[in-house]
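Excluded from the complex is one protein chain; the other protein chains are retained at their positions.
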Amino acid sequence: MSIGSDTIYDDTIENAIKGIEASLEKDYIISKRALSLLLLQEDEDSLEEIKEREKENYLKIISIVEETKNKYERPLTFVISSYRQKYAKTLTDNVMVKTETNKKSFSETLDKIMLNPITGVPIALLVLYFGLYKFVGQFGAGVIVDFLEGNIFEAYINPWINNILNDYVSWEWLRTLIGGDYGIITLGIRYAIAIVLPIVGTFFFVFSIIEDSGYLPRLAMLVDRLFKKIGLNGRAVIPMVLGFGCDTMATMVSRTLETERERIISTLLLALAIPCSAQLGVILSLLSGEPKALLVWLIFIVVVFLFIGYLAAKVLPGEEPLFYMEMPPLRLPKLSNVLVKTYTRMEWYFAEVLPLFILISVFIWFGNIIGIFSVLVNIFRPFVTAIGLPEEVSEIFLFGFFRRDYGAAGLFDLVKGGILSARQLVVASATLTLFVPCVAQFVMMIKERGLKTAIYIAAFVFVFSFFAGYALNWILITTGALV
Amino acid sequence: MKTLANIEKGFEGSIVEIKTNRDDIIRKMMAMGVFPGSSVKVIQTFPSYVFQVGYTQIAVDKEIADTILVK
């Protein structure tokens, strides 16, 4: 069969197709003509398939392919695609006319500005600043979280649950499992609804706008050269930007990268150097009182990101990734589409993450009962003091594993209490940013990269974050940059 | 012969060949509709190469740009 009444390919290929078709004895879901064309182009899956099923004719088919191949200078996949393209052109010329020359539109001008690194980089920073910092960090993680946490959960739901438990449940273990400090409802569900939902919701909203506008491919193009140095390519900008929203989700999305090497590097960098929105919100507001401290933290994280990425690219074997990307025209996002996207993503996220939070609160409840936390805090203590921080910070590090922002929020109290100096604050924030991903992210790492890789990455992050914190502390003391 | 990697921004011409032994590059370019004979317009050369074929803009790295011969 050919398309309509026209034939696309030349006689040599048509004859080869006929030869192969005749040799295919079994039934296939795909038409024999299409399968023959795939075989001529040496499609791996199809070759494997017929090798298994056409035992007797396999060699005959291979010889037809080889024979045909020898008749052309270029690979058959190139020849066949060229014929298709040529026919597509003929058809298009036949049915499509261009009536007027287009005037330069506003979106084209905007496009030029975004593509040029001199104007494009500041635009990227502005998008990050307003989209992530202002909207997600301050509005989502600040205003909405405060309202849901303080005015809804702490004012109504938690006391209500605890009262019911106190009145009707006589078992202490069940009371602490559901309510109290670490209960399924008072910690797990509260955390999911009051903290994660607004942050992730606002983030998805911004991200859907950025995505629908066609900005992401432009950002990918801008960073490609830099990302090549750390073993990634421009495409990895998508999981990295997502990481600023939620590292757990970003770790999952890193599966869209083409090679396992890129997936491992991006999983590592997400676990180490990309703070999620929850953490970012708290740390930024913590450090914003001290612009110098904020700057030190920022430089430190960027340096670690690039340095570790560079090392990982050197250490991990594998081919350098190629970068190619289609750049769709800039489009004005439609609110209804953005809302539908945001909603469906939140729905999916919730289904995926809520069980994890419940599991985590059960785990904390259990750990509390058997007293494992005080043991772990004791293990952390020498590391924490070694990087020049007061003992009290140990507990914060432990909780950082369960809730990234909870750890950072704990710093708040210490700062208010006047325990930390500016230098200690920076060291603590920086180390905490690097330190172990949250539990949910760790579980996702196991799911996506396998247990072994996940443990290696977590172990590395653990050791490196303290080492880097130590180095930072030392640098700050020696140079006297911060006291 | 010039390639996309060593040509100035604003260049308009046509693609002569995709010169490489790497099957993955050939496949990728064909999938994007980049063929010998296609007319091409160079939009940008730094930090990555952006060119237009038909109504499609495509961004590629230096490695791929090096393989696309134009005139």
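Going by the order they are written in, the chains are A and B; count residues from 1 in each one.
Basically, a contact is a pair of C-beta atoms (placed from the backbone, for glycine too) under 8 Å apart; a residue touches a chain by one contact, two chains touch by 3 or more.
Here is the rule we go by: contacts and distances are computed from a predicted model.
Colleague: According to its UniProt record, what is the protein name of the omitted chain, chosen from "Amino acid/amide ABC transporter membrane protein 2, HAAT family", "50S ribosome-binding GTPase", "Multisubunit potassium/proton antiporter, PhaG subunit" or "HTH-type transcriptional regulator YhcF"?
Modeller: Protein name of the absent chain (UniProt record): "50S ribosome-binding GTPase".
Colleague: Could you tell me which shown chains are touched by the chain that is not displayed?
Modeller: Even though it is not drawn, that chain still touches A, B.
Colleague: Would you mind spotting which of A:K26, A:K55 or A:K71 touches the chain that isn't drawn?
Modeller: A:K26
Colleague: Touch as defined at the start, partner being the missing chain; which of A:V136, A:V253 or A:V443 qualifies?
Modeller: Only one of A:V136, A:V253 or A:V443 touches the chain omitted from view, namely A:V253.
Colleague: Which listed residue (A:G131, A:G201 or A:P217) would be found touching the missing chain in the intact complex?
Modeller: A:P217
Colleague: Considering the whole complex, which of A:V97, A:I118 or A:I370 touches the chain not shown?
Modeller: In the complete complex, the chain left out is touched by residue A:V97.
Colleague: Which chain A residues touch the hidden chain?
Modeller: 1, 3-4, 6, 8, 26-31, 33-34, 37-38, 41, 43, 45-46, 48-49, 53, 77, 81, 84-85, 87-89, 91-92, 94-102, 105, 211, 214, 216-217, 235, 238, 252-253, 255-256, 258, 325-326, 328-329, 334, 337, 340-341, 344-345, 347-348
Colleague: Name every residue on chain B in touch with the hidden partner chain.
Modeller: Counting over the whole complex, chain B touches the hidden chain at residues 24, 27-28, 30-33, 53-56.
Convention: only the chains that are shown with their structure count from here on.
Colleague: Taking the mean of the CA coordinates per chain, how far is chain A from chain B in Å?
Modeller: Going by mean C-alpha positions, chain A sits 30 Å from chain B.
Colleague: Once bound in the complex, which stretches of chain B touch chain A?
Modeller: 23-30, 32-33, 35-36, 43-44, 46-48, 50, 56-61, 63-64
Colleague: Applying the document's contact rule, which stretches of chain A touch chain B when the two form their complex?
Modeller: Per the stated touch rule, the residues are 75, 77-78, 81-82, 85, 115-117, 217, 220-226, 228, 233-234, 320, 322-327, 329.
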